[in-house]
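Below is one structure, written out as structure tokens; the observations come after it.
All protein chains but one are shown in place.
Chain naming follows the written order as A, B and C, and within any one chain the residues start at number 1.
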Amino acid sequence: MVDLVAKSPHSGLLPLSAGQLTLTEAAPAFVSSIQARQGKSSALAKALQASHGLTLPEVGKVTAATDHRLLWFGTDQYLLIGAAPAAPSLSEFAALTDQGDAWAVMHLVGAGAAEVLARHCPLDLRTERFGIGQTARAPLADMPAIITPIAQGFEIMVLQSLSRTAVHHLHQAMLSLAAQASLI
Amino acid sequence: MRYSAWEVFRNGLTGNKAWKPVWRDPEPKQRYDVVIVGGGGHGLATAYYLARVHGIRNVAVLERGYIGGGNSGRNTTIIRANYMSTANVKFYSHCIKLWENLEQELNYNVMFSQRGLVALGHSDGQMEAMARRANFCQLEGDGGEVWSLEECRRQMPYLNYDDPRFPIYGAHWHPNGGTARHDAVVWGYARGADRLGVDIIQNCAVQGFRIEAGKVVGVETSRGFIGTTKVGMAVAGRSGEVAAMAGFRLPIESHVLQAFVTEGLKPVLPTVIGFGMGHFYISQSDKGGLVFGGDLDGYNSYAQRGNLPMMEHVAEAGMALMPMIGKSKLLRSWGGINDMTMDGSPIIDRSPVENFFINTGWCYGGFKAITGGGDAFAHLIATGNYHPAADKFTLKRFETGELIDETGAGPRPGRH
Amino acid sequence: MRIDCPNCGSRDRREFQYLGAAVLMDRPAPDAGEQAFVEYVYFRENPAGAHRELWLHEMGCRSWIVAERNMGTHEFASTRLAADVKRGAK
Partner (left out) sequence: MSRLTSGGQIDRTQPLRFSFDGKSLAGFKGDTLASALLANDIRLVGRSFKYHRPRGILSAGSEEPNALMQLGQGDQTTPNVRATTQELYDGLIAASQNRFPSLAFDLLSVNDLMAPFFGAGFYYKTFMWPKSFWEKVYEPFIRRAAGLGRLSGKADRALYDKAFAHCDLLVIGGGPAGLMAALTAARGGLDVILADEDFAFGGRLNSETVEIAGQPGAGWAAQVVTELAGMANVRLMPRTTVTGAYDGGTYAALQRVSHHLADPADHLPLETFWRIAARRTILAGGAIERPIAFANNDRPGVMMASAVRSYANRFAVLPGQKISLFTNNDDGHRTALDLLRLGADIAAVVDTRGDVAAMGDYPLITGGQVTGTSGRLGLKSITVSSASGRLKVATDCLAVSGGWNPSVHLTCHMNGRPVWREDIAAFVPADNAIPGMRVAGAANGDFSTHAALSAGAAAAAEALGDLGKPAPATVFPAAEDAPIQLEPFWHFTGSKGRAWLDLQNDVTTKDVALAHRENFRSVEHMKRYTTLGMATDQGKTSNVGGLAVMADLTQRSIPETGTTTFRPPYSPVALGALGAHGAGKDFAPSRFLPSDALARELGAHFIEMGVWYRPSLFPQSGETHWRQTCDREMRMVRSAVGITDITPFGKIDVQGADAAVLLDLVYANTMSSLKQGRVRYGVMLREDGMALDDGTCARLGEDHFVLTTTAGAASDVFAHLEFCTQVLRPELDVQFFSVTDQWAQFSIAGPRSRELVSGLCDEDISNERIPYMACAEVTIGGIGCRLFRISFSGEQSYEIAIPARYGEALARELGQRAAALGGGWYGLEALNALRIEKGYLTHAEMTGQYTADALGIGGMVSAKKDCIGKVLSQRSALVGPGKMELIGLKPVSPLKQFSGGAFLFSQGARQVLGNEEGHVTSHCYSPSLDHVIAMAFLRDGRSRLGEHIIMKDNARGIEAVCEVCPMVHVDPDGERLRG
């Protein structure tokens, strides 16, 4: 039998640091899309509560349990991160797809993380408007991305085929901000 | 007064006191044989050719503001005929032939500069499209050639060949292309038409049309009613509104297209360059400013101003293509309203209203089409027949499917 | 330019893709005839004032949005999810 070795989209790219800032890989064990079937949102909510202990997040929000969480992704669409979906019980009310290999997940952390992200992302990143418990899909240097605030920084998800470009842009911005931090 | 170096000298000696108005400001008459709505390049050229070619001199050009205040004065002044369809190549090639004699014909220096235009290709497929452009031009006797990468390097050493995101494979060299001084074109045609008896009436807004039994008989304006036998509409950017006054709709959306100019610089760019991969085109004006533009802002608009995303994208494309321009500074940006048709090609045709003719849908290409557009429109108004160089620009094509869609973008005007 | 996505709130225009007039919501019946489709696909009011139009929140939640926007000032009067508008129309 062939032995296939998995490779991370960030292999050879991360971690990186500049000044106070770090960019590290944060690959979750599972990512799945969950899309409610027509008219089945509340049934799905109950099923998710029962199987994963999670409530359906409101628009732009995240609900979390200890080791997994649910991100709002679009109208009646969610990403379940960190746990495999309880397929049989959920499938009745939702379409599921495995997204565990589709996304490259990074953590950008440190003082000035928002400034780094603001080099390439038009979101309003001010903490009081976009804090922990929230999530947003937004462009990062013209690439689709999912941005989720975490302690002292952001979780950034980009499509795996674009990870190299995303890391390149974030790294350049980290270097620039680190240099500007030393400017009076 | 005929313009010449001698007249410039003679008048200079006498304090330039004897120069005459370039066009008159007459009061509108009660009735004209033809009323042209729109005092831009196309409207004025149409009036000029009606008078000169067809001998129809009882013509008024009605302009809401000042002549040349619309797209004629808001473009990047590029003139070219390197199109990808029989209909457009035939027409724009006709335009260039008129441009080539325009200064002598109008006795006005419109500074038509056939400095040549380079259209870059960035893949094998694009190079085949460039070859097709070149072949189209050659069929029309317009010369031109396909440049290799090596020739591009030789001709344009300042382009980015070192670390391009989209490498240059070669180019189509279109020697007949170039630029002209946009305002001068308007003023030259105005002077020419005025001298043939055409009344140019500025500050005269059209407010409606009098239509009797399906036939137009006059124009309601802010300066009163003006009777006419025929109406020619040439109101780029406002065609939808004017057509609505006459009671019909068009296959057109109005979109804003921005254009840009930098501070003056010593000569650095001898030709016009088009970078299709980045939707970017650039030339250097005689005053020294780099004049450039890009794609539509992407949404319907009548506001004559654009927004940042496209402005930035255009500059990014400029930096991607020719990083030598980084230290030049953007001086001014402006927006023109383009009548974008559903297939990206113009309309010169009759309308559902009898004796009401339309010249519209020039998309990005209206400036270069002023000569031929005016000629073909005058021909249609005067004779009732399509000009042979513009006989495919009909309204009917949207019903028959005989579209002139060069980009293949389909009925999505913002993408043409 | 900023656009209020009914889901995501105020976002930069560069996240959105414009399609065209909202008349595209009303596709003729399959048997409506060729002329009805010609009108539907090609002919537009193109008003200089208020305009109903379709945008896609392409780089965000990927909702199609019906916006009312003034073509002279670019000011948005309203934005609604196209799916809601369409369902409401039924």
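Brief remarks follow.
The rule we apply is simple: a contact is a pair of C-beta atoms (placed from the backbone, for glycine too) under 8 Å apart; a residue touches a chain by one contact, two chains touch by 3 or more.
Keep in mind that this is a model prediction, so the values were computed, not measured.
Of the chains displayed, those contacted by the omitted chain across the entire assembly are A, B, C. Only one of B:C95, B:L117 or B:M130 touches the absent chain when the whole complex is considered: B:M130. Touch with the hidden chain on the side of chain C covers residues 1-3, 10, 12-13, 17, 19, 24-25, 27-28, 30, 32-34, 37-38, 40-42, 54, 56, 58, 62-64, 73-76, 81-83, 86-87, 90.
Hidden from this view is one chain, which touches chain B at 3-5, 7-9, 12-13, 15-17, 19-25, 65-69, 73, 86, 89-90, 93, 103-104, 107-115, 122-125, 127-136, 138-140, 144-146, 157-158, 160, 162-167, 172, 181, 183-184, 187-188, 202, 262-268, 278, 284, 286-288, 303-305, 307-308, 311-320, 323-334, 397, 399-403, 405, 407-411. Mapped onto chain A, contacts with the missing chain fall at residues 1-9, 33, 35-39, 77, 94-95, 97-103, 115, 118-126, 129, 141-143, 159-162, 164-165, 168-169, 172-173, 175-176, 178-180, 182-183.
FYI, only the chains that are shown with their structure count from here on.
In whole angstrom, the spacing between the mean C-alpha positions of chain A and chain C is 29. A separation of 48 Å divides the Cα centre of chain A from that of chain B. Counting only residues that touch two or more partner chains, chain C has 12, 14.
Annotation for chain A: no residues touch 2 or more other chains. Those residues of chain C that touch chain B in the complex are listed here as 1, 12-14, 17-21, 34-35, 38, 41-48, 51, 53, 55, 69, 71-74.
The part of chain C that touches chain A in the complex is made up of residues 7-12, 14-15, 59-63, 81, 83. Listed in rising order, the residues of chain A touching chain C in the complex are 59-60, 73-75, 122-124, 136-139, 144.
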